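Taking it in order: structure first as structure tokens, then the write-up.
Only a single protein chain was left out; the remaining protein chains are all shown in position.
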Amino acid sequence: MVAYFLRRWLLSLLVAITVSFISFMLLRLSGDPAKALAGESASAADIEFVRVKYGLDRPILIQYLDWAGRAMRGDLGESQFFKQRVTDILGNRLGVTMTLGGCALIFAVWVGIPLGILASLRPNTWVDRFALTLSVLGQAIPTFWFGLVMIIFFGVMLRWLPISGSDTWRHYIMPTIALGYYATPAFMRLTRTGMLEVLASDYIRTARAKGLRAGKIIFKHGLRNAIIPVVSLAAVQFGFMLGGSVVIESVFALHGIGFLAWESIARWDLPVVQAVVLLLSLIYVLLTFAADMLNAFLDPRIRVK
Amino acid sequence: MKSILKVKGLHVEIPLAAGPLNAVRDVGFEMKRGETVALVGESGCGKSLTALSLMDLLPRSAKRRAEVLLFNEQDLLKTSEREMADIRGNQMAMVFQEPMTSLNPCYTIGDQLEEAFMQHRKASRSETRKRAVQFLDRVGITAATSRLRQYPHQLSGGLRQRVMIAMALMCGPSLMIADEPTTALDVTIQAQILSLLASLQKEFEMGLILITHDLGIVARMADRVIVMYCGQVVETGSAVDLFENPLHPYTRGLLDCIPVLGKTKPGEHLGSIPGLVPTPIGELVGCSFYNRCSSSRPECAVELIEVKEISPGRSYRCLLSPDVCFRERGGEATR
Partner (left out) sequence: MNPQGMVTGALGAGQGVVFPTPGQMMRRRAYRHYGFIFGGVILVLILAMALLAPWIAPHDPYYQDLERRLMPPIWQSNSTWNHPLGTDNLGRDYLSRLIYGARISLLIGLSAMFLSGLFGSSLGLIAGYFGGRIDMMVTFLITVRLALPVILVALAVVALIGSSLKVVILVLGLLIWERFAVVMRSSTQQLRSMDYVSAAKATGCSTPRILLAEILPNLMNNLIVVATLEMARAVLLEAALSFLGMGVQPPLPSWGLMVSEGKEFMFFNPYLITIPGIAIFLLVLSVNLLGDGIRDITAPESST
């Protein structure tokens, strides 16, 4: 068990380092980062000044190590636009994105899993087909458009919900649904497949032969086994939601890091962009690592390997 | 001894793309408490489905109907699913063929042993635990208390099958059905498991239905034998009667396939039954064994052949009369 933990941790570390290098290199894509930082109207002398000031004349590897070293100490540079430490800016906005992502995940889980269980208990009946149809339709709807349609319908026509900002919990309802509905089919399908497979297995037959109550068979024996892959899916989907939040946050004007990243891209405030990409990637790596550990806990067979 | 099981006219039908598969056709038999009945037949003859239909554990698409289905005087055709669940694991228990996959990998042995008893008897955990240890001991598992905390993947096939047997016994059923309990195990373990079943049956005075395709096991364990072919019961009788004087040509054929120590000469051809088992889809006419039977008559192909009872508990499904069967057999034995 300890060996497994160490191996996964090492792998996660390696991925984290690679990802950080990629976020670092992202800036270099535009050509000369010194020119980008100096701004459009900079003269050659200004650009040189910026280059030396930010150490952009050193070899790439040194620059990376320097940047990474500072990042590990919590220093992600300074925002060109806000003239504040990036870390502080991120800190303010991260809460909104995490809240949004968390709520969206809960939404997807609480709608997807029960639907999946229902569908698996009555395969090929109208319940099943309804769930599958819903998921096919859901996956075809563009998120940004769904958000806008909800704004028009619930915000303007019915006036039930606020349409922008993040002050009260009501502000999060539409964004949560807009962000969460896209992942719901994945949970529904995975649960359904898992349950169908598990319910056809021999140990379920044994449980039925013992005369256990239907509820116990479905939840204690069935779901317990079927849920194992769903945990990994939850971690991955949460990561995707955090990454994809940029769209929803822009539509609903929520001040999270996704919105911040988009604005910063438009403003060429590159240190912020770099930091957001790095942060989101690291969160994803952490999530998948945690999911692996949870998996090992849930499935006793994995621990032996 | 009172009768614990009475079955008459049991049919199981499974709808397929090519037509309805009549997997179990007009099966009927009776069983007394304390008896060991062997249900014999080759793969696909419907013996497992017969057992599953007794417990009402058939796959969802399968349809079951019967004239009589009495268990301990209770009409199983009229019981609700809830009442059936109360009977399963409690008065009627089943042990399956594949010990490797019949236990839930995510829960301990102890948990799986205890859950049925706690539900059926509403017993406390400590009571149940004591009982679980007792039964693990009884099925020959050492260090029972520590075994309770282990997971199925930590046990070998033979041990898992013992656990399955202990699990079936936990609530003290009056009928145990063992579906090929030793087929998936090593030969050396087979003998142990079989003698375990025999002694447990005597001790708990259970009825035991032993499903197998191995005539050796039948000879060892069975009081009475039911031979099935292509979904139908073709012969029933005591084990002694059946081995000494098989009435149905199929039974004869099966016995001829077995080499007998002392009788079968080295280099001699073992018997075999030519042809293939027909697929019982759609309308069925005549005897199922017709295309492989050496004693067949033209009438066998078209007439509806009922089960003939020549004495209580001794019956067979064939147009030939008993003395003809004897003659036919005698004729072949002097080959």
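Each chain carries a letter (A and B) given by its place in the written order, and its residues are counted from 1.
Going forward, a residue touches a chain if its C-beta (ideal position, glycine included) is under 8 Å from a C-beta of that chain, and two chains touch if they have at least 3 such contacts.
Fair warning: this is a prediction, and the values are worked out from it, not measured in the lab.
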item: Sole residue of B:Ile14, B:Ala219, B:Leu255 or B:Leu284 that reaches the chain not shown, by the stated touch rule; value: B:Leu284
item: Residue in contact with the excluded chain [from A:Leu26, A:Ile47 or A:Ile217]; value: A:Leu26
item: Residue of A:Leu137, A:Ala214 or A:Ala290 in touch with the missing chain, whole complex considered; value: A:Leu137
item: Residue of A:Arg93, A:His171 or A:Arg192 in touch with the missing chain, whole complex considered; value: A:Arg192
item: Absent-chain interface as seen on subunit A, which is shown; value: 11, 14-16, 18-19, 22, 26-27, 29-30, 36, 136-137, 139-145, 148-149, 152, 156, 189-190, 192-193, 236, 239, 242-244, 246-247, 250, 258, 261-262, 265-266, 268, 273, 276-277, 280-281, 284-285, 288
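The rule is short, and it goes like this: only the chains that are shown with their structure count from here on.
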item: Separation of subunit A from subunit B, taking each centre as the mean of its C-alpha atoms, in whole Å; value: 54
item: Subunit B contact footprint on subunit A (complex, rising order); value: 201-203, 205-214, 216, 220-221, 224-225, 298-301, 304
item: Residues on subunit B engaged by subunit A in the complex (per definition of touch); value: 55, 57, 81, 84-90, 93-94, 96, 98, 101-107, 115-116, 119-120, 151, 153, 164, 167
